[in-house]
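A single protein chain has been omitted; all remaining protein chains appear in their positions.
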Amino acid sequence: METTITLAHGAGGKQTSDLIAHVFKKHFSNPEFTADDAAVLTIQEQKLAFTTDGFIVSPWKFPGGNIGKLSICGTVNDLACMGAKPLYLSCAFVIEEGFPLDQLEEIATAMEKTALEAGIKIVAGDTKVAGKGQVDHLFITTTGVGQIMSEAHTSGANARPGDAVIVTGDIGRHGCTILLARNTYGIDAAVTSDCAPLWGAVESMFTTDNNIHVIRDATRGGVGTVLYEIAEQSNVGIRLNRPAIPVDPAVKGVCGMLGLDPMYLACEGRLVVFAPKKTASKLLEALHRNKYAQNAAIIGEVTDKMPGKVIVTTEIGTETMLPPPGGELLPRIC
Amino acid sequence: MEQVPAKNEMASHSPAWNIITSYNGPKVRIMEVCGTHTHEIFRLGIRHILPPAIELISGPGCPVCVTPVSFIDEALLLALEHHVTLCTFGDLVRVPGTKMNLADARSSGANIRIVYTPLDAYLYAKNNPEQQTVFLSVGFETTVPAACLAVKKAYADGLTNFSLLTANKTMKNAYRALKRSANAFLYPGHVNAITGTALCESLTQEGISGVITGFTANELLTALAVILTKTKEGRPFFYNCYPRVVTQDGSKTAQSLIAEIMEPCASEWRGLGIIPQSGLKLQPIYKGFDARLRFHLPALTGRSDPACRCGDVLQGKCKPTDCKIFGNRCRPEHPIGACMVSNEGACSAYYQYGGNL
Partner (left out) sequence: MCVGLAARVLNIKNGIALVDASGAKREISAELLDELDPGDYVMVHAGIAIAKITNDDKAETDAIMEAL
């Protein structure tokens, strides 16, 4: 077998089946993952959550994870936000010709491990090979199905005045990690991605108290963007307490050098949770027992004032608005 | 992990805070000259505690905001017609030129690299000798030494593929041009770190008052309190509220570096027009590093949108919210005037922080 991906691996012949056997079957094997054209799933009369997401990340490997782990976490977390236990997942690869097989296997291994941890089964897949230069190493698309717990009714439109706002850990680490991994600005810091599967954290919250109004994962655009989305969807105001927002000092340092705000850096393992205050303090205890949510904190509350806006109480006790999200993050220097 | 100690303890209800919040004297107009001051004042919610008699005006200290349209047009010409690699601070990427901005040019294939320092632009040129590399040199006295250092190194290496498109500016004559716009200036601490205190001190003889100001909550509140206290005395005043960074002489090394590489010239400030001796261009001996000469750029006259009132905003003649296109045609995601582009721009800060906060 070759050591790099060739166009023949995507042509559907023997090399394609070899690739599937040696890489994907080896790592994704389970009774429901057959060679047939579609997976056959048995699901009782249940409410299902169904989601899909494409993953492009450069570099594909970064401190704290790689594109494979990311592609599982992203879909698992989307399901978890709906209160859905992750069940089945499909994945489609678009791989650049010449991509080394051992690296593909590294990615598949990360997917296997993460899926196992999250309790989701990979039951279908597809591989296409694109010519050199047509994709940046590889793209992965995952689609997931989950079973919504009967007690879960989360939606971005459900935030209510009086809710507390929880973030399940320090913010902006993934975005900061990728920024550093690209090495565009010559900055070095011991920051690892927060990329993590969060079904366990969500399950532990529902086991503690199911009076949860909103769960969102703060991916692209970061926590700031998610809060603005929820403020708008629920037509409520959000008031944050800036000193309570957990940010790793090194992330702060990097942001300080480049004039960036960690509120807008991507996370891949952080949820924003809205629940009545009494529930929230119980949820916080449960979250602190989860290995991916040990820095969870209550960062603010929902009000009926200034609907659609996010107001910040600053470190000196004044009030200001959180700047609304504004597209591409550009370092500010001069 | 190394930690810089956090020394920004609660600034609220400090003596400075009390002086500001209890102020009930005559109206005072204070211009923050530096865009980073504008940004921090909004971020810290300082406007929220000001009594109505204190008016803060966001002046022309954001290089992006005062850089004329023609500069972006020149940069676009270099990128799209001369196919150079443009190295730029992120601040400039979304500034509108006459027809497009640098982000649009990048989407249509122009090679545009965002750098943290001009020294990285120089290194890129050194490592890619086949590629003509131009650094978009904007910025005031604080930023100029880094650009000069890059030129000096390129000169020493004999690089023939590195040049600057200069739009650097100096503050001295801008203070004079703006003296009627405000009662006192919050002088830009990091400019003064280079230039020292002498210049601002001497401006009191021309009736211009101000204090050199740092960027933390304590420093901003203290500077405002000093201005309010000194204004009461009725004489032009100067005060250095940032001595931990700003000394009387500033950086002699930086000053002589600037003088070695660059010389003063007249410069166009968006909204303020041409101010004599307020710009910097390369000294004749370094003219080989002037992108305008290397690529024989024609003189361009860019056109800004006629409805835009950035010029009046920069002079404190109107508030961003007084401009007809503010918040509708002109928004941070689609800026028309330069003050909406940079996060430091007065219009952008007003828009992002809700204007009334």
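The chains carry the letters A and B, assigned in the order they are written, with residues numbered from 1 in each.
Assume contacts are C-beta pairs under 8 Å (C-beta built on N, C-alpha and C of every residue); 3 or more make two chains touch, one makes a residue touch a chain.
Please read these numbers as outputs of a predicted model, since none were measured by experiment.
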Contact list for the unshown chain, restricted to visible chains: A, B
Hidden partner chain, touching residue among B:199, B:257 or B:346: B:257
Full-complex contact with the absent chain, from B:47, B:172, B:190 or B:281: B:190
Candidates B:28, B:41 or B:226 - the one touching the absent chain: B:226
Options B:70, B:85 or B:143, residue touching the unrepresented chain: B:143
Hidden partner chain, residues of subunit B it touches: 1-5, 7-9, 14-16, 33-36, 61-63, 89, 116-120, 139-140, 142-143, 145-146, 149, 188-191, 193-194, 214-216, 218-219, 221-222, 225-226, 229, 239, 241-247, 251, 253-254, 257, 344
Residues of subunit A in contact with the chain not shown: 185-191, 248-250, 252-254, 256-257, 259, 332-334
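Note that in this section only the chains that are shown with their structure count from here on.
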Inter-centroid spacing, subunit B versus subunit A (mean Cα positions, whole Å): 37
Residues of subunit A defined as touching subunit B within the complex: 184-187, 190, 249-250, 253, 257-259, 309, 311-312, 314-321, 323-324, 326-328, 330-334
Sites on subunit B touched by subunit A in the complex: 1, 3-4, 8, 10-12, 42-46, 48-49, 63-64, 89-91, 93-94, 103, 114-117, 120, 138-140, 142-143, 217, 221, 332-333, 342-344, 352-354, 357
